[in-house]
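With one protein chain withheld, the remaining protein chains of the complex are depicted in position.
Now for chain A:
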Amino acid sequence: MTSELVDFTLVSVALLGIGIYGLAVKRNFIRMLFAVEIIINAANLNLVAFGRFLPHSGGQTLALFSIAIAAAEVAVGLSLIIVAYRMYQNIDIADFRSLKG
C-alpha cells in the first residue's frame, strides 16, 4: 500500500467540509440528509484508516457499527421527510415551523 494515513485523513477532511457546507447552505430536507450521510462516511473512512495504520480490529468494528446505526438514522429521517411532506406539501425546512418545540 503506497498511500499514507495522511492522504486518507485529508480526503475525509474534504468530505467533512463539503458536508458542513451542505448543512449550512441547503434548506432542502433531502439534501441536508445527503450532507449528513457524507459527514458520517468521512468519519467511517477515518475509523478504518486509523484501524489499518495502527493495526487493530477496533477501527473496522466501530465502522461496521457506525454504518448500521446510520442505516437506522436514514430510515427514520426518510420517513420523517415523508410525514413532513404530507403535512406541508413541501420539503423546505423553513416551512416546518410548527415542528419547533
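By definition in this document, a residue touches a chain if its C-beta (ideal position, glycine included) is under 8 Å from a C-beta of that chain, and two chains touch if they have at least 3 such contacts; residues count from 1.
By our rule, contacts and distances are computed from a predicted model.
Participant: I notice the complex is incomplete. Of the names "ATP-grasp domain-containing protein", "Extracellular solute-binding protein", "Energy-converting hydrogenase B subunit I" or "NADH-quinone oxidoreductase subunit J", which is the UniProt protein name for the chain that's not shown?
Facilitator: "NADH-quinone oxidoreductase subunit J"
Participant: Against the chain that's been left off, what residues of chain A make contact? List them.
Facilitator: 1-11, 13-22, 24-28, 30-31, 33-35, 37-38, 41, 44-45, 48-49, 51-58, 60-61, 63-65, 67-76, 78-83, 85-92, 94-95, 98
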